[in-house]
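Just one protein chain is left out here, and the rest sit where they should.
Right after this comes subunit A.
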Amino acid sequence: MNAILLMLLGLGAMFLGYVIYSKFIAEKIFKLDPNFRTPAHEFEDGIDFVPTNKYVLWGHHFTSVAGAAPIIGPAIAVIWGWVPAFLWVVFGTIFFAGVHDAGAIWASNRNKARSIGALTGDVVGKRSQSLFMIVIFLVLLMVNAVFATAISGLLINFPSSVVPVWGAIFVALIIGQVIFRKWMNLGTVSILGVIALYALIYAGPSFPIELPETVFGVSDNAQWILVLFAYAAIASLLPVWMLLQPRDYINGLQLFIGLFLVYGAVLISGPELVAPAFNTNVPEGTPSLVPLLFVTIACGAISGFHGLVASGTTSKQLDKETDLRFVGYFGAIGEGSLSLATIIAVTAGFATLADWQAVYHSFGQGGVTAFVQGGANILQNGLGLDVDLAQTLLTVMAVLFAGTTMDTGLRLQRYIFQEWGNIYNIKWMEKAAPATLLAVGTCLLLAFGAGGADGSGGLLIWPLFGTTNQLLAGLTLLVVTTMLVKLGRPMYVTLIPLLFLLVMTIYALLIQLMGFYHKSDWFLFSLDLVVLIAAIWIALESAGVLTRLVRENKASKAS
């Protein structure tokens, strides 16, 4: 099949989802009211609560939720063939992610813009709230470890990207100063910044940098991981305007340019999909498609992380309640389209089936490296870019995404440690520097503990990260469902995704648990066990709350 057809089918289906299904959700289920006084107006303070233009808010929401995860997941999952990954991304975006993201904003918006964590306490119960904290902590921990591993792999596979990747940080630092000191207006700075970044990318292939294979017995992979965490720790302690803000901004620009280039190149060159539609000849050791597909692709189909962004910051800036359909649902579609681009890159970007099979020779292979290789081939055929240059460009895009998520993640983890310090009255833990050290320490423990001294174990925990992320999504869906039941509205639009997620997650956790047991990998075994307990807990909690509410509703109708 031709990639253009796949692209049009996918984008078309998602667009129809926005036009038809999100309209139904907005009008019939959430019953959005343009006259509802949103928290942004009610508590307007110029700091947290600021009514914001819906396109600006969409841009903010989309760039905060889109990271490296919607690239890594599908790039691993096409090992089962492109049809399952494609269907899950498209239908997941339409019926799961869109409803989940819009629902999280809606729930928060109707409750004084409180975060989903706080809402869980109010709407569902106190027990669920503590569970929520634990799940968030695990998600952050895993995402940092996984991304560090993924970035170090990219930097080693594509040494030409080392200069632009670290150069981009200097560009961001300069932009931060220029804007902060008001030396130039932002339009000029954006153009200069993008030119500087692309100049670095252009120069990258001429100055490849490789680390020595071992330093004091530490492999190059592990060296990069250590460097990355050192960087992330420093970055997460700097004031946000210095590095994080300009970096996020360039990333946003990069994201749109990247999507535009990839889709443009596909349209021009029209490559054929070389990967099988259904891979009947999967490499040995590949787990079964059901349920692993549904946790391997988390972001891009549904991701709990979005709920945190949606209820943490987006809901505080919503100008009109009806805007949330565009911001939440269309934001999910933006991320779905990034995953779709990834699927096309990793299935149509290789010359022959044998080339593709060489990359996907065992489960967990592929990932961002396949995305960069495949995407670069498409860019070369479509736009005539040099392969080295195209690879550098896509690597920089992926690394910048993952890097920003890492330092945001580390910052959030530090807040959690500081909060624990506060709750349990541990004075030293309340300070920023020791809390950051703790956060980095736990992430390093996971990155090295999972895969041995070369730190390659990060990607082993990818499916485990997926399950945890889905659990978080499940908790958000539970909050939204509970609110819908309390309002006496139909609950199936969120209940069905919730049940599906819980079943698939618990099933996947059990399968992985068996796998770790057979491999005697006790570290991951215990991690899996913790997540499994949380998952079963959420399932019981959901069943309890919902049956109670439904019974109460019936009783009140009868009387």
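In this text, a residue touches a chain if its C-beta (ideal position, glycine included) is under 8 Å from a C-beta of that chain, and two chains touch if they have at least 3 such contacts; residues count from 1.
Quick note on the criterion: contacts and distances are computed from a predicted model.
From the set "DNA helicase", "Peptide ABC transporter permease", "ATP-binding cassette domain-containing protein" or "Putative xanthine dehydrogenase subunit D", the protein name that UniProt assigns to the chain left out of the figure is "DNA helicase". When the omitted chain is restored, the residue from A:G252, A:G382 or A:P463 that touches it is A:G252. If you put the hidden chain back, the residue from A:V19, A:I47, A:A354 or A:A558 that touches it is A:I47. When the missing chain is restored to the complex, the residue among A:A97, A:A196, A:L244 or A:A376 that touches it is A:L244. When the whole complex is considered, the residue among A:L57, A:V531 or A:L546 that touches the unshown chain is A:L57. Touch with the hidden chain on the side of subunit A covers residues 46-48, 50, 52-53, 55-57, 59-60, 63-64, 179, 185-187, 190, 239-241, 244-245, 248-249, 252, 313, 316-317.
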